[in-house]
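Please read through the structure below; I'll follow up with questions.
Only a single protein chain was left out; the remaining protein chains are all shown in position.
Labels for the chains are A, B and C, by order of writing; each one numbers its residues from 1.
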Amino acid sequence: MNIVSDLRKAIKELLADKKIDLFIGWEKGSLPLSATPLFITSEDEADRAVFDITCGNNLSIYFTKDRKQFADKKVGIAVKGCDARSVVLNILEKQIDRENVVIVGVPCHGVLDKKKVLAKTDGREVLELTDNGDTVTVIGKGYELSFDRSEILSSSCLACIYPDAQEYDMFVGEPRAEVPNENRLKEIKEFEALSTSERWAHTREEYEKCIRCYACRNVCPSCYCNVCFVDQNDPGWIGNTCEFTDSIIFHVIRNLHVAGRCVECGACARACPMDINLLLLNRKVAWEVKDRFGDIAGLDINGKPAMVDFREDEKQDFIMG
Amino acid sequence: MNMVRLDKQKFDDFIRELSAEYSVYAPGKVGGKTEFIPVEPGDETDFTSPVTDMSPKGIFFPPAEVLFEYDEDGVRAAETSHRPIAVWGMRSCDARSLVMLDRVFGSAIQMPDDERFQDPYWKEKYDSSLIFGFACNEPLSTCFCNWFGGGPHNRGGMDVFVVDAGNVYLMEPVSDKGIEIIGKLSCLTDAAEEDEALAAKLASDAESMMTASPDTDGLGERLTALYDEPIWEEISAKCVNCGACTFSCPTCHCFDVQDEGRGKKGKRVRIWDSCMFPIFTMEASGHNPRVLSRERVRQRVMHKYSYYPENYEEVLCTGCGRCVMVCPVNLDIREVLKKIIAYNEQVI
Amino acid sequence: MKLPMKDNKKNSVLVLGAGIAGIQASLDLAEMGVEVHLVEETPTIGGRMPQLDKTFPTNDCSMCILAPKMSECVRHPLITLHIMSGLKNISGTPGNFICSVIERAKYVDPVKCVACGLCEEKCPVKIEDEFDVGLRKTKAISRYFLQSIPSEYTINKNHCLYLTKGVCKLCEKVCPTGAINYDDQDKEIELNVGAVILATGIDPFDPIGFGQFGYHRYSNVVTSLEFERMLSASGPFGGHVEKASDGKPPKRLAFIQCVGSRDEGINRNYCSSACCMFAIKQSIIAKEHSKELEATIFYMDIRAFGKDFDKYYDKAENQYGVQFKRSKISEIKELSDGSLDLKYTYENGDIQHETFDMVILSIGLQPRLGSRELSKNLDIRLNRFGFCRTDTFHPLKTTREGVFVCGAMNSPKDIPESVISASGAVANAVKYLELERYDPSTGSEEIKEKDVTGERPRVGVFVCHCGINIAGVVDVKNVAEFAKGLENVEHSEDVMYACSTDCLETIKQRIEEHDLNRVVVAACTPRTHEPLFRDTISEAGLNPYLFEMANIRDQCSWAHMNEPEMATEKSKDLVEMGVGKARGLVPLARLPIDIDPEALVIGGGLSGMTAALAIADAGHDVYLIEREDVLGGNMRDIFFNFNDSDPQEFLAETIEKVENHDRIRVLMNSIIEEIAGFVGNFRTVLKNSAGEREELTHGAVIVATGGNEHETAEYLYGESSRIVTQKEFERMLHEGKFPPGKLKEVVMVQCVGSREEGRMYCSRICCSKAVKNALELRKRKARVNIYFAYRDVRTYGFAEEYYSELRDRGALFFRYTLENKPLVSKIRPDDPDSRIRVTVFDPVLEKDVVIDADLLVLATAIDAPEENLKLAKMLKVPLNSDGLFLEAHVKLRPVDFATDGIFVCGLAHGPKDMSESLAQAKAAGSRALTFLKKKSILAEGTIAEVRTDRCTGCGYCEEVCAYTAIEVDPEEGVAVVNDALCKGCGACVASCRCGALDLRGFTNGQLFSVFDSLELEASEGI
Partner (left out) sequence: MSEWQPKILAILCNWCSYAGADLAGVSRMQYPPNIRVVRVPCSGRVDPLFIMKSLQSGFDGVLISGCHPGDCHYISGNYVARRKFAVLKPLLEFIGIEPDRVQFSWISAGEGERFATVVTKVTEDIRKLGPSTKLVKKL
């Protein structure tokens, strides 16, 4: 079975049957480490569609772009597990009409993090990449390197338990349900084991790097406010300079704004030009949401988003006795 | 003036001598990313990639710069160090970018001497600065400096041109300031003829590594003609307006001014802005002439390749390729330009 | 607010008793535009509820839920309070009564008293505190309890040294405002009213002299009311229960049920209805206070018959580990260490001993002391227990026309039933009035409001001394001086009593002199005084919302009496924060929302018809929707009553009234397809059986969709003509058509489908219904043997008497458990008329008893109709887990939904009997009238607003709003606030990531300004 050819076939059929006006997928990019989003409106374009380790983009972001740009269109979309959860969340949040979207799942084995690859090459440019399954080979000017797939996967993928869509209309291949992952909480637990001052030192170091470019926010499929709170100035919620407290508060509030909504796709971390470990806090929040409320963002299309729901007998250990 | 050479073993001495008068910046690693940071003798520098992750524009035009402070006693200028800045290791593309920025901040073209149109914050730093530019011996696949009049060994915007020649750095003063400083530094020796030959070879080798440029003649006018064409929709379709391109770009220079205050104390700060952001041109009335992504993408492209050249006869792009590298959706500006050129030919 | 014409008997009602029932009745009346005289015996309104710590089954804090109603009541311009007053007599005729009211002397001028408490501190006379049931001392001059309303002090003339012996006068000396008036006299006034509502409530049973349980002899035997005060955080022990014997916390508690209830020997052969739940609640709360504590409840039957009560009972037993022991206490002995030895007997005769640290007597409810005298004075009759007499079909009418009763005065009641009866009594009372629809949005004396738009804030600060209450601790002058230096403060001064009439004048003057456009008063708490100051500034032409208070008394000077410097610093900060908030205040308007006068009643059963009549009788058009082709609902199957009145006759009368009422339009065979809109402005689309659609517009909705008899598959139901439900049995009795052959042995099985998995609730009426039918059977066939298999007999209230009667008449009772249900088989399996063999375990004899029954009658549960879900979705109102409509608040808003303008009554709300349904239906009508009587209602000023440019329409606001007051417009994709429904809590605002929402009066900007207003000594950053 060939995923890519099956995917192309599926897209063509959808277009041919007029089930969709548009399909959003990926195609090979101009650089070896990045695929690029592809908007397919005709069957012949479907042959450009690919799916591989470089297809990191969470395409659901295009639904909310320009204030629901596809509101009147029937749109098909290729999704990995995390992307599917974004689509579901967008449906729950009335950004997408379930009727108007055809969700096509593709089996995901993780996407690469360019920065991790470049760390492996000591910053040397990569000119070619081959995915061998368990290993990945990269070739550049004067070098060829192979390494374990896990070494260059996005951190988000390393802790993933839903690699495949749980809500879909079609699936290319065999979808997997929840996949056990012993690393799911590893990073969180390790960080929690540090002392308060060690944790603070790390936070300080990480978030002092922030240049407030908002790439994290802008690539986030859950951040689709018309005007982000940080950009509002009547009243001004928070300072926009690179002053540290403003930066950390911006990030903490953003973490809370995506609480119960973050699908841990890792787009923010991959987009961060300063390489801040943004996922750590997002994951912590996602874990608290799971642990306390039993919710995983975008998993249950019949559910309610966690932060607008409640149970009377919820754990309230943080309230003074 | 001829080239001089700096033995790499004497690099610390060089920095030490330079530091006597200048705050010295050089590429270094901060949290895994390369950017221009203040260095001291003995500090490690990082030249792994010809293109630092962050461009050097932040040295002269910081992401957040305090313009003035106020309290109950009145308004005061922000405190600065007033030490001149020397930058070591700035590639051709980046050195050229400073010239482009200086056209904007340094003066107004119509009234170059009118102080009202000069940005004192920029001028104070840039006018007294010393740029040790760095030749690119091994340009990257993403480099396209040759498209717009640059090149890996271009000397534009530099005070001293430096070639990495193995064990030595070969230096060639470019400006008066460069001549002066070369004359002052004691750790330098005169270069030999073979050194100059090597430099020339490295230059031609580097040139040959560059990809061919499309026909960029009259790009500005061509763009103007395309202003209302539907092509912008196609170009911008995948853009998520993250702004990574503008933040990493050495020539993007849009800024916003914010007041930070509490009670009777506060300051006014200039911060980088980005035309990619939805509120970029939001007006106080609430009206926004560039609501849609494609309008903002068009703005960025037009500004760089049409509006700026209209004023300064040079595009506002040095071809450093950073935006190509950082774009999370691989929206490659080179492809965009090629597309525009092709479309233009097809339409007109 | 425009007040309807005063002193008009046609427009006023006297309410006697200001407990929760009296308060509810007064508020409902006043909201309909009726002038109310609320006459209360004690110095405060509130009645019994303030004495309670928590309420079951939600463990709500009693005071938290009551306090807002108390302040609403005391502030309502149409309610005149007569505290420390009594009703001497009523003369005249219904619609034109003259009531003589005695107002007793208070000896403190309520206008001057600022409730500072100095008098009480200095008063030398200590007396037992009535409110804390003698558990603490109070003084001869006191406030009734700390949160009493009104807050003014009164002198107890029986104990005051000056009034009794002519010496002392200490209170007069210390009173900073000269409020003491020893010459105060009792006054008699006459009030001309159209109707009277009595709500004098109950007294707790007094076990003194009821020697058996050692109350007052053994120090660790207390009543449940005393225990409640002990549990209460604001009680005499601050919520730390301790034994009187040694002051240590008790480890083992015993609750003894039915003390003063279900006891023929002392003429209390009725069930007090609330004590079982009360004890369960107390055991849960006590265990929450201390995990190790053990609690045992000794009982006869656990009567957890209310909505969600059984779940609470289950929680107590299985989650909290409360022990329930069905047994009789035969003796209590005090041991040397003060602990108590209980001797008790199980139903099988086993005698046990157990030692407890504390014994709580679950005392019953009894008629108020003096109710006989009152009944004579008012010429109303009482029942044999001394409760006010009413009848099944007129549960809120006394024997005197025009005089109505509510609350527990006519039968023991829990809070929600009291509230229901109060609203219900109002529906009766308004029939004697002539009410016009009125418009609260038209002001009577219009003061031109100053437009402050665009003006720079010019804040005036007034810092109150409150005598020495504030100034004794805080350097008030210093604070006022400090305020002068704050940005935007135009004027600042210190004043002796900010709330005094002359100071209010001063404030108005300063507004004028300094052209102030914001006012900050630093004084006591905004919870009591904000309305007064708001009124004041609006009299000076400022919008009332341009006001802010700094609480430097209750939350500063009183709490930091020994730290004057720090208290002064804190006061300055609070003033600065107040100014910070004030700076950003903007005028807010309360916009009128028009109200359609018609009502829609869904369901043509007894409840629906009654509600429709209540509204129609008050002069409003009603649409009564019935899905079937006949009115009457479940009542068509009810033929008997405990007394001899005939339900069918009453039903026929009711149907006739409905069908002939010129204001009721009955729409039969109709179902609702769509309901849209909101309070005052509903639009409903109906479809009748012919498929024709009709659109109705109306201002209110009453849900009276009823309930269904559970269709059981248990006990071989349906397999023999001799197995019937109680409903079928009642018809059998009525028609006299019994199964063929002799009818000698009749078995009744209770709780068929109720109180078990899938239906964890008690169907409430089945025990009484079965007892009723059993007695009826006995009347007809005296020689029939009746066997009664039950889990708990829940004949609450006066039905208890009939239960005893049935026992006396020889019916045999077998208690079964869920694990040991009666076994049923057909003697001849193939015979559809086979007799039935019932095997039931007898816990008294401890063996199985086999009965070959001629008839097996099953008390099947009451089910919520499945269609409830559809209707609930259309109305956007919630259902509970059992599918019953969920009211806004189980205690205090039992017929309301959180969404204004929609009400519920009858079985749709939960199982209940005819009287209860009638009361609730009237209550629903009455609650609807509180809206319908207004031509318009005023939206709140502090409500949410949307900035549509920022809204992404994600719908989070919609999800968190408890009032359906905000919705995403599907067309525009942005949220829209319904001003009429928004209560201003701000939950949507804080849940809006986009910053598209804000809460007027508490905007983000205003609050940021408060957080940022202090210059804090920022420490060095790391």
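What we mean here is this: contacts are C-beta pairs under 8 Å (C-beta built on N, C-alpha and C of every residue); 3 or more make two chains touch, one makes a residue touch a chain.
Note that the coordinates shown come from a computational prediction; the quantities given were computed from them, not determined experimentally.
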Practice prompt. In the full assembly, spell out which visible chains the left-out chain is touching.
Written response: A, B, C
Discussion item. Out of C:85, C:156 or C:232, which residue would touch the omitted chain in the full complex?
Written reply: C:232
Worksheet item: Which of these, A:34, A:156, A:203 or A:222, touches the one chain of the complex that we don't see?
Response: A:203
Discussion item. Take the complete complex as the reference. Which residues in chain C touch the chain that isn't displayed?
Written reply: 53, 58-65, 67-68, 117, 146-147, 232-234, 238-239, 525-527, 551, 553-556, 558-563, 565-567, 569-570, 573-574, 577, 888-889, 898, 942, 960, 962-963, 983-987, 989-991, 999, 1002, 1004, 1007-1008, 1010-1012, 1014, 1016-1022
Worksheet item: Which chain B residues touch the hidden chain?
Response: 260-262, 265-267
Fill in: Chain not shown, touching residues in chain A
191-192, 196-204, 229, 237-239, 243, 245-246, 248-249, 252-253, 255-256, 259, 281, 284-285, 288-289, 292-293, 306-310, 312, 314-316, 318-320
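We take it that only the chains that are shown with their structure count from here on.
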Practice prompt. Could you tell me which pair, A-C or B-C, is linked by more C-beta pairs in contact?
Written response: A-C
Worksheet entry | Whole-Å separation of chain centres (CA-atom averages), chain A against chain C | 50
Worksheet item: Among the residues of chain C, which are close enough to touch at least two other chains?
Response: 949
Item to complete: Mark out which residues of chain B touch at least two other chains, giving numbers and ranges.
Response: none
Worksheet item: For the complex, which residues does chain A have touching chain B?
Response: 29-31, 34-39, 56-57, 61-62, 65-66, 115, 119, 122-125, 127, 141, 205-206, 209, 211-215, 218-219, 226-227, 231, 239-243, 267, 270-271, 273-276
Discussion item. Quick check: in the complex, which residue numbers of chain C touch chain B?
Written reply: 487, 949, 1012-1013, 1015
Worksheet entry | Touch list for chain B against partner chain A, complex | 30-34, 46, 48-49, 53-54, 63-64, 138, 140-142, 237-238, 240-244, 247-248, 256, 258, 260, 269, 271-272, 274, 276-279, 282, 291-293, 324-332, 334-335
